[in-house]
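The complex appears here without one of its protein chains, the remainder shown in place.
So that you can tell them apart, the chains are marked A and B in the order they are listed, and the count of residues begins at 1 in each.
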Amino acid sequence: MSTQSKPASWTLRVRQAIDRHLPMDHLLPDRQPYYVGSWVYVFGVVTIAALVWVVVSGVVLSFFGPQWWHDSSVGLFFNSLHFWAVQLFFLFMVLHLWGQYFMAGWRHGRAATWMIGVVIFGTSILTAFTGYLSQQNFDGQFIALEAKDAMNAAGAGAFFNVLNFGQMYGLHVMLLPIGVTFLVVAHIVLVRVRGVVKPIDAEGGARS
Amino acid sequence: MDSPATYLHWGFIYISWPNLLAILGMIVLFAIAMIAPFPHSEGTDDVNAK
Partner (left out) sequence: MKKSMGETQEEYYRGVRMVPYDLVKELALALAGFGVLAIVLAAFLSSPDVPPVTIATWSQTDPVDFVTTATGELAGTTGSAGYGQPYNSTPDAYQRWGPIAPQAWFGVRIPVDSANAFVIEPLKRATVADNTLGAALSKWEGATADQQAKWLDAYSTALPDATLADGKVSVAAGDYGPLPAMMSSLLGVAQSGGLDGLLVINGRFYQTDYTQPLLFIGDSGYLEGLVADANLAGDRWGVMNETGQYPGQTWLWLFSFWYQVPPFTSDTGFLGLNGGNADLGIILIMTSLTVLFALVPFIPILRDIPRWLPLHRLIWRSYYASKTSAPART
């Protein structure tokens, strides 16, 4: 089949685009440039691992309902797992951010990867926020009452009612995790499409 | 763990010990990650000549 003219089949065009930009050996390479040789590079994958544990523990919590962890010691354990996984998720995500900033990871056409990363950061904060609002305890009450002022001042409070448990819980267990997951997948795909950025002042590649 | 945390107070900065430990821990972890030697796997290194 001629690759010079654009084929009529959309399916074929999509497949060829994927083959061009993300062939399997770019998606799952077994080699990396030798400069990928610092523990700083590990923070990204640990953040992914953290997200997996956050979601898995969250799925267990949502299966048994928002009251479960208050009444059951197994439930409390899974809530604790979820709580510490979230703490560590943010810890490693910020370390990954620091690493990418000091390595100027946006260079050579990688600005989109950086920008999606910032959006992931913001969306994660929002997801955690709705999670704290779903606790159904004193901390949840207090956070709701404090946060309403900022939300209302911004006009968002008219649509995003932090005092409405049902709304916050629904956002937390469904809409926002889907959003975070989609963004993380896009972020990882971009990293694999472009490869790991070269060290600062390395030859080759467009400047900045 | 449920008793109130101790807070450090310096000017307008109020921070709980748990939060301060988390932040200091992150800085230490980042420093270690930069300095600690990373194991390079044995095996053929090839220059990407394509």
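As a convention for this text, a contact is a pair of C-beta atoms (placed from the backbone, for glycine too) under 8 Å apart; a residue touches a chain by one contact, two chains touch by 3 or more.
Just so we're clear, the structure is a prediction, and the values are computed from it rather than from any experiment.
By the touch rule set out above, chain A reaches the unshown chain at residues 26, 28-38, 40, 42, 45-46, 48-50, 52-53, 69-70, 76-77, 79-85, 87-88, 90, 94, 99, 101-104, 106-111, 114-115, 118-119, 122, 125, 128-129, 132, 135-147, 149-150, 152-159, 161, 163-167, 169, 194-195, 198-206, 208. In the full complex, chain B makes contact with the omitted chain through residues 1-5, 7, 12-19, 21-23, 34-35, 40-41, 43-50.
Keep in mind that, in the parts below, only the chains that are shown with their structure count from here on.
Note for the complex: chain B touches chain A at residues 22, 25-26, 29-30, 32-34, 36, 38, 40, 45-46, 48. Across the interface of their complex, chain B is touched by residues 31, 33-34, 37-40, 42-43, 87, 91, 94-95, 98-99 of chain A.
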